[in-house]
Structures are given as structure tokens and as C-alpha cells.
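The complex is shown incomplete by one protein chain, all other protein chains being positioned as in the whole.
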Amino acid sequence: MISVHLILFLTFGTVAAAGAINLLAQTHPINSALSLIAVMAALAGEYLLLGAEFVAAVQVIVYAGAIMVLFVFVIMLLNAGVEEHTKGSRVAVLFGIPGMLIGSVLLAWVMLRHSGTEAVPAGALPGAPKMIGPLLFHEFLLPFEITSILILVAIMGAVVLASKPPTAPAPPREGN
Amino acid sequence: MTSSLNLWLIPVLPLAGAAINGFLGKRSSRTAVSTIALVFSGAALAWAFFVVWRVMTAVSSPLPYEEYFAHWIRSGSFTVDFAFYLDQLSLVMLLVVTGVGFLIHIYSVGYMWDDPSYYRFFTYLNLFMFFMLTLILANNYLLMFIGWEGVGLASYLLIGFWFTKDSAASAGKKAFIVNRIGDFGFLIGLFLLIQHFQSLNFTQVFAQVRPIPSETASAGFLTAVGLLLMVGACGKSAQIPLYVWLPDAMEGPTPVSALIHAATMVTAGVYMVARSHLIFERAPMALTVVAIIGTLTALFAATIGITQTDIKKVLAYSTVSQLGYMFMACGVGAFSAGIFHLMTHAFFKGLLFLGAGSVIHAVGGEQDMRKMGGLRSYIPWTTLTMGIATLAIAGIPPFAGFWSKDEILWRAYLANPIYWLIGVVTAFITSFYMFRLLFMTFAGEYRGAPTETPGHDTHGHTHGHDGHASPHESPMVMLVPLMILAVLSLLGGLVGIGDRFDHFLAPVFSSSAETAGEAAGKGMEYLFMGISVAVAALGFALAYVLYVSKPYLPQKIAASLGSFYETVLNKYYVDEIYATLFVKPLVEGSTRILWQGIDRKVIDDSINDAAGGARHVSDEVRQMQSGNLRSYAGWIAAGAAVVIAYMIWLGVGR
Amino acid sequence: MPIWIYILASVIKSAVVLGVLLTAVAYTVWLERKVVGHMQNRWGPTRVGPFGLLQPAADGLKFLFKEDLTPPHVYKPLYIAAPLIAVIFALTSIAVIPFGNAITLFGYSFPFQVTDVNTGLLLILGITSIGVYGVALAGWSSNNKYSLLGGLRASAQMISYEIALGLSLVGVLMLAGSFSLREIVDAQGGHVFGFLPRWNIFLQPVGFFCYLMAAYAETNRIPFDLPEAETELVAGYHTEYSAMKFAMFFMAEYANMITVACLATLLFFGGWHGPLFGPPLLQAVLPLFWFGAKIFAFLFLYIWVRGTLPRFRYDQLMSFGWKFLLPLALVNLIATAIAVAW
Partner (left out) sequence: MVPLSYYLVLGGILFACGVTGFLIKRNIITIFMSIELMLNGVNLSFVAFAAHWHAVGGELRGLVPLSGQVFVFFVMVVAAAEAAVGLAIIIAVYRTRETLNVDQVNLLKL
């Protein structure tokens, strides 16, 4: 029987898949970015379906709200235009695409081979912040701290990289 | 048992001295260096005395005493520890080594004073003390072997002390290599022990050996072990056929010859054989071999000793022959007698060498006896002390050598008269060449030109106050050890009177052979004493006739003997034989086959080809690294596909 | 309750809230013009209706009937989408805001709230963070250097201050122990020391300060209105917009202001809590009144600040956000954590 849960899943899933396809189809980075945002919003919906509301919220805030804004910001900053079609690398076409296809087909086969066995009820487990918090700060304290260090390093690296390099004084020009 | 004796201090103290001198000596003054060296070796001696006192005053004799220091190898059931073992045998050795070592340290202060690398000498000397004491105190064969190798190293370093001198360097190498041959046998012996007893610990091994019946009928495993150990002993203690390194070792400074190549290290072989006497007693064949080797070496080396003119060479050969005596003793099962002779020999041979050093010092580096003579008036103290030593080694009562040698001869006779006969002949020769040395050096009138500086340089160390016209007595710091040793070699033998030494060592060598001495009548023993004394006197007389009253005779005799004399003079051409038999083929073989054949053709070429192949391959593969990000991504994707396929295959397989 | 009643109630509630919100937006504009006018010794709008009360309606009509021209060089899809995004997300966030306690009608209890999500605050944060795109895309799509600069500034500024905003709220969350706005408000009921209402403003003054600063920046209001700094960039990101699209941006801005005001009220000023007295009906209405009053106060503060303060320079803006506000919020967070834990 087709439950509301399934309908919602399919809706969000369609949006996500469509967004992903659109990301590939679009030639302009900003469109790709927007479609990616759509994907993320849809995924947030999926998370809600799975009951992981906190994850959903963070997905929206961090991914859609911060990371993608960063992307858009960079696109605007560099004023990236429609990507020009240079000759691609043969390897990517000869090996990459087939490899990707084979891999995904295999995976899909395996997944569907075991499909229907376990069904995930809607809101399967309540991922409330109250439950996530203790996990983050007890069971996963060390990974948490390590990732915090990671992000700190990343911030410093970004600052160093993006800061203007010291420009050497231009050589005095001869002639007029 | 009583509280810990802290045996570990005894070896570690000299090591500390060596470390300090080695690291700081270069920049510190001679006084500081000698102070350090003396303090630490003296401390070792003091502690040794303390240990003796503790042992003697202990109500119930704490010996044998084992001290666990740290564990070293733990593999399965096989364990080897840094642990020390003290019984009467090692106690005697301990006293000998620390005592003589300390005296020689003092002596060296005077002897080496003018040497440019003074600190190096004492570093090596202390290092030697450390290893020697480790060898003695070890409670298992492996630790003993460490000390064994260590003293080998120290001796190598000290023989080649004046490494700028070619002969010294090569002598050092020779000693080292010859010793390696012996050590090889030793090692295999150890492996056999491990294989059969799963242990190298003395107590454990011997506990397992005791029940084994004596292999009289057929040569068995213990015989093999015994022979292999004997090979090691031959190397270290300069027995036939591996004695050739010892005479050359005289290239080293004289105190080194005294300490290492007369008193202590070369006796390590005897010690080792005595230590593993249980094994030998159960392997009569090995024991016989020991006896034969000892006897032959004694005679052989003595004969060479007659013809040598270099004062130190004479002493070297006499050392070899005396060691032969010790092995003879061990071979006939009279281990305690061997150890006794070892002790007395340490005294008088050390004294002889030191005296020789003093003589060389006096005549400014000259070692050829033909250039000496009549020195008694110049250096009376040295003359006196060396006289005592000569009497001792010649076996004149009541000097130390007499008691020990006589003991050995008596026991040899009990075992087999042949041994005794050869022993007596050797005793005669010994006393002859020793008195020859004495007369050539001190009697008559001075034959050497007024000492000249070059003489020193050949000797490697320049002399204190140059430009003196005539020989001169050594400084006090050198004479005091001489005198102490003289006293020891005068009285050292008395501890053996009435088998006291035997009884002291009885707990160690509790074997049937020990009691045989009492079995035969005392009367016979006295008769043999008389014989050996008479022989010694005969040697003295002959030497007196030939070198004092009728100095022209020796050349005549030499001429009449002719080729035989030549042979003996050239040490029976043993070195040459070895050179042609072993050295040359080895060098040729390794040059032709190993170097040019295997190393060049096989190893180098294969490596070069491998490198070249790698270059060719990578030249091709490099194209893959196009620098294009997306092609990399392509590779990754393909690889991922493969991995996924594999894992799914695994999953499906289950 | 039966599902149809629920849906019906939701529809009614949404309609009411939307109407009220839009009206409020319109009259906030009127209020601003009036107040600023008086501050600058002018009258502000007076012609249309008494005290110019009909001015918003007139403006609305004008915006509606004005020709909506699209410059030829713009990137059309986004140019059209941008204002919609802005206004939609601005209006959405009001949905989870509770205005008062539940009232009981016909035996059913209806909360004064379109929908009660137990992570309402997170939802609002998410929505506002999405709202950035409206501005940014508008700036980029209208293909004009002023607009682009405005958009860049807007996005950068919003990313920067969102962090401080979130951190400043965590203190409140720790005190309340919930993301649900209703529970947060309930946690602020009662008094401390008997006389002082237990409002977070008294417990979290620093947090409130940080929140206010960050919120002003988030809504691109003076003194942080660099995206539309008329003196440097003609009109910032909406330079190229006209008519209804422009109006949408306008509405979005004011709607955001109101949202911020609501949040500030809910989080720091005890929501609808206030002295209750009089007959039951009054008691039922008073919370709404208190709530409105507080929001009004905040809007007034907005206008007051606008009328008073000058505009930051961009580097000042950034350094203020990163070097002062963020550390301050962090310190406040840590202090609160320690206090709560202890």
C-alpha cells in the first residue's frame, strides 16, 4: 500500500535526483549551485522523514545556509561565467564514466537485491538535539575535538591562502 | 644467604672509568686521566676485597652466590639474564684480575706518561677490565661470551694502540682474526648447548650435565661440545694451532702485554675450560685432546723461546708454553692445579713483562737482547725483581712457580708419564731460556750504543728525559708494582702448600680425579719435586755456561745445528705455512670469486638492471600522470569500480 | 481533534497571521517615516489620510501599478527569482512564532501559533540563512557592479554575523533547555528575587547585546546597511529593481525586522509574559497586548538607531563581527555553560 511516508519520500527523492541531474546539466556554475541547494533542501526533508530533525536543521543551516552561500559568494567574486568546453581528458571518458556506471549499477543491484527486507518506519528514531548532544560530547568526544581542530586549521589555511600575496614592487620602466 | 654483595659494581666501575676517560679524557690533563683510571680500577679491587671479606667472614659460606641484575633475552623457555655468578673459581680469577690489573694500571701511569694519546690507553685499559670482569663473573655462557668478545676487542685496540705503525696495526688485525676462528668454535659449542639444554646458565646446564654418564666408550655430544669449546680456548689462550697471534701481539705497549697477553686475557681459555670442567670430565676424548694440545704447545713454544732475541718475544713464547702447562693440567683433570698455575703465572709473568718494560724503558725502547747486557748495575731494582720472577718461572723453590708447576707435573705423571716427561723437558727448556734472557740482559757488560731517540720512535712513544747517555732506573711508580708482584711471586705459591688451594677450590671441582693425588704416596711426590728442581737447576747451569762464562759458544752451537736452528729461529715457519695454506687462498678466492664474480657480476648488475628497468617502466607510466585533474578522477572512479566489484563478489560469495 | 478542524484552523491561522504581518510591515514603513521625520524635525507623511495613515496603502497601489521594467542585460531567471526568494523566506519564518498562550474554543485548544515545531528556533535560523540568497542572487543577476558589490557585501556580512547570532542564542537555549520557542517562553515565566521577571535579558545581557548587533547586521539595517548603502552603491543589490519586485525586497526587509523583533521578544523579554489583571476576557487578550507592545518597542528601537547612528565602513563591519562580537559571544557562551553546569 502506498503510504504518505512513501509519497513524501518519493517527492523529496525526485526533487533531490532532479536537482542532482540539473547540477550536471547546467553549464553556469550559479545554476548548479542553486540546484545543489535544492538537493540539500530535499535531503533535509528526507532527514525529517527519517526523524532526524536536528540533522535536517543543521543540514539547512550549515550546508544550504553557510557552505553554499560561500560557493555563491565565490562564484560572484570571481564572476565565473558559463564554462567553456575544452577538450576533456580521454581517461575520464574512457575509464571514469564506465567505471562509475559499473560501480553504481553493481551497488544498485546489490541494494535492490536486498530490498524490501527491512522497512524503515517514518520518523524511525527521534534524533532530537537532546539525544544528539550527549552522543557528541560523550561517546564521540574525541572525534568531535579532532574535527574542531580540523576546522580551526582549515580556517587558518583559508585565511592564509586567500589573503593577497605580498606583491613585489614593479620594476622601474625604461623609456617614456 | 647474606645480603647482596653488589657484584655488578665490580665490572661497572672500570666501565665508568672508561666512559669518563673516553669522553672527557681528550681535554683533561694526564693527572686527571690517570687519577680517574686508577680510582675506578682501584675501587673495583677494593670492592673485590670487600666481597672476599664478606665471603670469608660469612658464617655459612655463601658460595656459590648468584646475583640477578637485569633480564636480557627472554624467548620462550630460553632466558639469558645479566646475572653474575660467584664461586671459589671466579673468586680467584676476580682477585687475580683486579689485583694484577690495578698494579699494571699504576705501572702504566709511569710507562705511558709521555704517550701522546695517554687517555686513550687508559680508556682501553679500563674497558678491558670491564669486559674481563664480566667474563669472569658471568653466570651464563652468553654473558661470558660477551666478555670474551669484549676482551678480544680491547686486546685488538691495545695491540694496535700505535696504529700508525704498520706492524702494530697488522698485528692487531691478526690477533682479532685468529681469535674469531676460535670464537667460531666457541659459538657453535654454545649453540649445541642451547639445542640440548635449552639454557646457557651455568647452574642449569651443569645440573643437566651431571647425571649424564661419561662418554668413555664413544665420542658423543659432550665430546663435541668440549672440543668446540677447546677450539675457542685455543684461540683465546694461544694454543696450537691458533697461538700465532700472541707473539705478534707484543707490538702493543708492554703493560698491555703484561696485563692482557700474559696475566689475564690469555688465561680466559683456561678459565673457560675449568668452568665447564663438568662437560670435559664426561668427555674423556675431549679431555685427552686438551692435554695433548697443552703438552705439545708447552714444548713447541718453549723451543722457539730459546732462539728468540727480542726480549718480549721470548716472554711471549714462554707465556704460550706456560699456558700449555695449564691446559695440560686441565687435560689431566687437575683443574685446580691449572688454576693455581694460572694464578702464580699471572704474578710472575706479569712481573716479567713489567720488568721487561722497565728494561726497555731503561735502554730507551730497545727490545733486542743482543744490544743489552750488564744492566744490573744500572737498574738494580729491576734486576732483582726480574731475577725473582725468573726463579719463579723456572720452578726453583720456594718461589710461586715451583709449587704450581710441580703440582701440574705430579698430576700429569699420575695421568700419563708421557705428559710428565714432556713437561719436565719443557721445564728444563723454560728455565734455560729464562736464565738466558736474564743473563743476556743483565749480566756481562752493556752492548748497546748509548740510547738514541730513534729507538723510542720505533717503539712509538718518546722517552721522558732524552739525551741521557746511559740506561737508568725507572721511576718509583713503575718500581712499586714490580716489587709488589715480586713479593707475590715469591710467596704466592705458599697458598698451595698441602693442597690448601685444592681444598679451597674443592667445592667447584668436586671430581674423582682430585683425590687421586692423595692416593699415591707422598714420597713419590717429593721425588718428582726433586727431579723438577734438578732440571731447573740444570737449565740454569747451561744458561750460565753459554751466556756468562763462554759467551762464544752459542754461535758455534747454532752453526753446528744449522738448518734446524734456522727453522726454530723462524718459529718453524708456521706463519709462512699458514699464509700459504689459508691466507693466500682466502684472499685470492674472495678477490676472484666473491668480489669480481659475485659482487660485481651478480649483485651490482642485478641492482643496476633493476634500477634501469624501473626507470624504463616509469618512463612509460609517467604518461599516466597527465596533471589533468579529471583524468585522475577517471582513474579513481575506475579503481573504485574494481574495488566495489571485488567487495560485492566477496559479499555474494558468502 | 479531527483532522479537518486542524487543517481549517491552520488555514485560518495562516491567513490571519499573514494579514497581520503584511499590515504590520506596511505600517512599520509608515512608522519609520514618521519617527525619522520627527527626529529630523520634519512631519513625515501627512497628506494621505489622517497623519498620513493611508500612506502605506498609497505606496502599495503605486508599486502595483508602476511599470515593472526588466533591464535587458540582467540574467532573467534569477533576476525574477531573487525577490521572490527574499520575500517568501522572510514571511515563512513568522510561521513558527508563538504570539501567546493557547486559547480554548469549542473544547479544542488552539495555540496562537501557525505551527508548533519543537525545533522552531533552528527552523527560523535555517530560513533566515536561506534568505541570504535573495539578496545575493539579486545583486549578482542584475549584472551591475553596484548590485554585485551589494550582493557580495550582503552575503559576506550575513555569513559572518550568522555565527555570532547563533552563538548568542545558545546561551538562552542552555537556560531553557529546548529549541521550542514556546518552551523557551514558558521557561521565562515567574520572577527572580520575587520582583524581577525571569526574563533572559536579565540573565543574558551580553547574549542579548550580541543578538541585537548580529540581528541588525542580518537584516542589513543601519548601522550595518552596507549592501544598500545609497551613498556608495546607488541602491546596492536592488539598484536595478523597480515596482513590485522592489516592493518585495522592501517587504522582505521589514518582515525580517519584525521577525527579529519577535525573536528578541520571545528569547529575551519573556514573550507574552506580563502583568495580568481584569476580567477573564482581558486576561485572555493581555498576553497578545504585551507581546505586541514589546515588538513595537523593538521596531521603535530599530528606527531610533537608524535615525541616530552613522554607517560602518566595510572593514570596520568585518572586524567588529569577527574580532569583537564573535569572541564576546563565545565568552558569554562559556560563562553561561559554566553557570548552568554549576
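For reference, chains read A, B and C in written order, and residue numbers begin at 1 within each chain.
Please note the rule applied: a contact is a pair of C-beta atoms (placed from the backbone, for glycine too) under 8 Å apart; a residue touches a chain by one contact, two chains touch by 3 or more.
Please read these numbers as outputs of a predicted model, since none were measured by experiment.
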Shown chains that the omitted chain touches within the full complex: A, B
Contact set of chain A toward the excluded chain (per top definition): 3, 5-6, 9, 13, 16-17, 20-21, 23-24, 29, 32-33, 36, 39-40, 43, 46-47, 49-52, 54-55, 58-59, 62-63, 66-68, 70-71, 74-75, 77-78, 80, 83-89, 92-93, 96-97, 100-101, 103-104, 107-108, 111-112, 114-122, 124-125, 127, 131-132, 135-136, 139-140, 143-144, 147-148, 150-151, 153-155, 157-162, 165
Positions on chain B where the hidden chain makes contact: 622, 625-630, 632-634, 637
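Rule of thumb we're sticking to: only the chains that are shown with their structure count from here on.
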Chain contact topology (line, ring, star, complete or other): line
Intercentroid distance (Cα basis), chain C paired with chain B, Å: 98
Residues of chain B whose C-beta touches two or more other chains: none
Sites on chain A touched by chain B in the complex: 88-100, 102-103, 106-107, 110
Complex contacts: residues of chain B adjacent to chain A: 626, 628, 630-631, 633-642, 644-645, 648, 651
Parts of chain A lying in touch with chain C, wherever the complex brings them together: 30, 34, 37, 53-54, 57-58, 60-61, 64-66, 69-70, 72-73, 75-77, 79, 128-129
